[in-house]
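Below is one structure, written out as C-alpha cells; comments come after it.
A single protein chain has been omitted; all remaining protein chains appear in their positions.
Right after this comes chain A.
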Amino acid sequence: MLIFSVFKTLTDQQVTVELKNDLSITGVLKSVDQFLNIRLDNIKVSDETRHPHMMAVKNCFIRGSVVRYVQLSAENVDTQLLEDATRREAMNQVKR
C-alpha cells in the first residue's frame, strides 16, 4: 500500500519501466492502481530498431505483474522520508 502511495506522488513525472520481457518503456506516468498497473503517456521504447512493434503506440497500460523495475529520477523521491515510512510499515506488520 505504501508503494502505491509513492507511485501516486510520482504522477506526471517521466519514468522508465522495465518489463519482464526485457522491454524498457519511457513515458510520463499518468496513473497507478492498487495492483500497480501503470498508465504511461508519450511513450518511447528504448532500442526502437530492435522493437518496432510499438511504433504506432503513444500511450499504454502496463500490467503491474509484468513490471521488473521502475526507474525514477532521484530528485523526485524523498529517500529519507521513504526509508522512515517503509521501516514504520515493517514495524507495524511485525506487531500485527
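In this section, a contact is a pair of C-beta atoms (placed from the backbone, for glycine too) under 8 Å apart; a residue touches a chain by one contact, two chains touch by 3 or more; residues count from 1.
Definition applied: contacts and distances are computed from a predicted model.
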Not-shown chain resolves in UniProt (candidates "Cytochrome c oxidase subunit", "TBC1 domain family member 9", "YmL10" or "LSM2-LSM8 complex subunit LSM8") to "LSM2-LSM8 complex subunit LSM8"
Among A:L2, A:V57 or A:M91, which residue is in contact with the omitted chain in the full complex? A:V57
Residue positions on chain A contacting the omitted chain are 19-23, 25, 30-33, 37-39, 43, 50-63, 65-66
